[in-house]
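Of the protein chains in this complex, one is absent; all others appear in place.
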Amino acid sequence: MRFRVGCELGYQVNGPASFVLNIEPARLPRQEVVREELTLTPEVPVQRHVMPESANRYLRFVPRPGELTVRYEAEVALDPLLADPATIPEVPAAGLPFEVLPHLYPSRYCQSDRLARAALELVRGVPPGHARVTALCNWIHDNVAYLRGASDVHTSAADTLVERAGVCRDFAHLGVALCRALGVPARFVSAYALGLVPPDFHAVFEAWLGDRWWLFDPTRQAALDGLVRIGVGRDAAEVSFATINGAATPTAMAVRIERLDGGADPAVAERTALAVSTADA
Amino acid sequence: MRFRVGCELGYQVNGPASFVLNIEPARLPRQEVVREELTLTPEVPVQRHVMPESANRYLRFVPRPGELTVRYEAEVALDPLLADPATIPEVPAAGLPFEVLPHLYPSRYCQSDRLARAALELVRGVPPGHARVTALCNWIHDNVAYLRGASDVHTSAADTLVERAGVCRDFAHLGVALCRALGVPARFVSAYALGLVPPDFHAVFEAWLGDRWWLFDPTRQAALDGLVRIGVGRDAAEVSFATINGAATPTAMAVRIERLDGGADPAVAERTALAVSTADA
Amino acid sequence: MRFRVGCELGYQVNGPASFVLNIEPARLPRQEVVREELTLTPEVPVQRHVMPESANRYLRFVPRPGELTVRYEAEVALDPLLADPATIPEVPAAGLPFEVLPHLYPSRYCQSDRLARAALELVRGVPPGHARVTALCNWIHDNVAYLRGASDVHTSAADTLVERAGVCRDFAHLGVALCRALGVPARFVSAYALGLVPPDFHAVFEAWLGDRWWLFDPTRQAALDGLVRIGVGRDAAEVSFATINGAATPTAMAVRIERLDGGADPAVAERTALAVSTADA
Partner (left out) sequence: MRFRVGCELGYQVNGPASFVLNIEPARLPRQEVVREELTLTPEVPVQRHVMPESANRYLRFVPRPGELTVRYEAEVALDPLLADPATIPEVPAAGLPFEVLPHLYPSRYCQSDRLARAALELVRGVPPGHARVTALCNWIHDNVAYLRGASDVHTSAADTLVERAGVCRDFAHLGVALCRALGVPARFVSAYALGLVPPDFHAVFEAWLGDRWWLFDPTRQAALDGLVRIGVGRDAAEVSFATINGAATPTAMAVRIERLDGGADPAVAERTALAVSTADA
């Protein structure tokens, strides 16, 4: 599948400020960035870095005071691996790759150390494997209200389990935290998401099952094979599309994704039942 | 029913200390304290107070340094009101007695302001009335592990909803918080509890339904008509059998209750299904 | 001193709703409500209740669907007791009136059980008495930013101690919690406050020192002898000017207070150094 993705971010810069952006899709075996273009208006020098352990692509720059516009557009070829969920097992701790172990630890917004009993209870009777993580997502979808304004930047998975309302970020945090509480490595993923209404950066998560990371979206708002991944990390604390130190305020934001190869949009309800992986295992 | 209840509390007093105890059963129309005896060794003058809004009976004294023993024994005649749960309705806010309204507010350990969605979800499909509160208790009983050491004196209902383990105090806090979140006034109750193993001060709660307070015990460890009530309050912050300011450490504690009138012990499983009220409505 | 106080509250009532309002000044020996007028448009029957333990005056009514306006105006004669702070001692636990003891307990927004070490640290070197509570207020004033939007209805004293920003309600909660942590009974007070800009219901607190409740305002935004008290309670959970169950949304709100007896407005900075009491001891 081929996608055109992009965003346009506007800022008013009122003094010294440093920007770190993570808006470019990762370059991975199953996700090829065919072409891309970044435009800063006015132009300033940009530093680039690809984080080895995550493949996240960071941009850093210090804009001049005044208006700043960041325009990014890319064409991405995605080759998702689809599989029968029934064939994807959980992996005991002794069998996990060492690189994956940090994704078992609790993190700022995913206090898995407090959720062991709740997680076990929510999947009571469900056999281990891809289906257990799907069961967690089903519970989240059925019991947490998708509601803007009900949560904020400090809201954690434990808060969401109590208050039962939030946005995609909160849904992903709760999914990550419950997985880790079951001993399943999980990480937070930001993405351009086909079909998301209104268009925005989306937050989903990945769980390590079998021999790779598999995608899950407890909001059920996007097709898993219509996600162009940007960043991964322990949780939203590590995956922000923009981190700004200094005197700048956002003035505009638009996020876009469209399918280029003429295929129909994946039907959300239908496709989220598939096991989908796009990560570099 | 007639009970003999009592306790023996030992302390080592190392300096100036003031004690406030709430160990004497409340005197209520349905709970007559037939005879009682309090012995402090060594003797010190005792101040007494009955709190008008709760009927809680407080003792206060300043012991001399050294060993202190508090012995209390009473004979109590209990006349519980038993009713068919199906006949006991919830009361809309506009119809509640004003005196009851404070028991709708969130309190230290019962953050009902955060639990509205969770409470509604847990009773989905259950009709309003005594049965809804029983449904909450059933959920607590089935989903929270009774486990000493899993909680401490700072543990709140929101914590217990996340961590799913605690003792009678935590079970009662979660019941109180969920009731208030549904708009049902609820309060914390300490009691001598027939059949509790091992014997100890017990914590249960009351919900205001119909025209009075009805007892509930989400631990299912005591028969509701075998409870000799001591104190009521917003939560455990207000209902402590001993509040000590100063240099004293507990050295011994024994709590006793036995049935005097020859009747058989109520069967816990059987009797907790009844609606029971012993409060002064 | 004589004040005219009042408020005008507008609501859109969309369905069944019950209102409990606490907007009328308490009737106390030192605070006489000389005359008052309540107008509901459209008219509906109003129930009234004065809570014995707090003297709070509650109004309850069930408005018809449509627009609702509540207008309240009163003339109040205030006779504050002023005293030299140096003469006002703290009272050891053994000497407190029993009625005051509940105001030593932690409450929803005032987790004094967690703050003992912090409170002691903040008053290190300050002698017990009115000056210690003033020292706490000074610390709050100097270290917490008065900032709308930094806190919400769930924010507690422990949150404010960490995040260091909030509004009058948060300042009062932190003051109450720190007092209780020192063993000084404290309670939350809502009031009409002369000189508050912009005009609004104000939140301050009272601490029990010597033989009565003394007023404190850690925001330093109002003169203590220019406060016409409305409600008192353990914390904001118990003192709300409007508690609405049902389908109604606020559409307008105005709060007013002016001095009637021709005296000059108290100078805020100057007067807050005085010990002021208006409560019924």
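Think of it as A, B and C in the order they're written, each chain with its own count starting at 1.
Here is the rule we go by: a contact is a pair of C-beta atoms (placed from the backbone, for glycine too) under 8 Å apart; a residue touches a chain by one contact, two chains touch by 3 or more.
It should be emphasised that the depicted structure is a prediction, and the values quoted were computed from it without experimental measurement.
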Omitted-chain contact residue, chosen from A:101, A:145, A:247 or A:260: A:101
Contact partner of the left-out chain, one of C:2, C:30, C:49 or C:114: C:114
On subunit A, residues whose C-beta touches the chain left out of the figure: 18, 20, 47, 49, 51-53, 58, 60, 62, 92-94, 98-99, 101-102, 105-108, 110-111, 113-114, 153-154, 183, 233-234, 237-238, 245-246
Touch list for subunit C against the chain that is not drawn: 114-115, 117-118, 121, 143, 145, 158, 161-165
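One rule holds for everything that comes next: only the chains that are shown with their structure count from here on.
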Whole-Å gap separating subunit A and subunit C, where each centre is the average of the chain's CA atoms: 45
CA centroid of subunit A to CA centroid of subunit B, Å: 47
Computed distance of Cα centres, subunit C from subunit B, in Å: 31
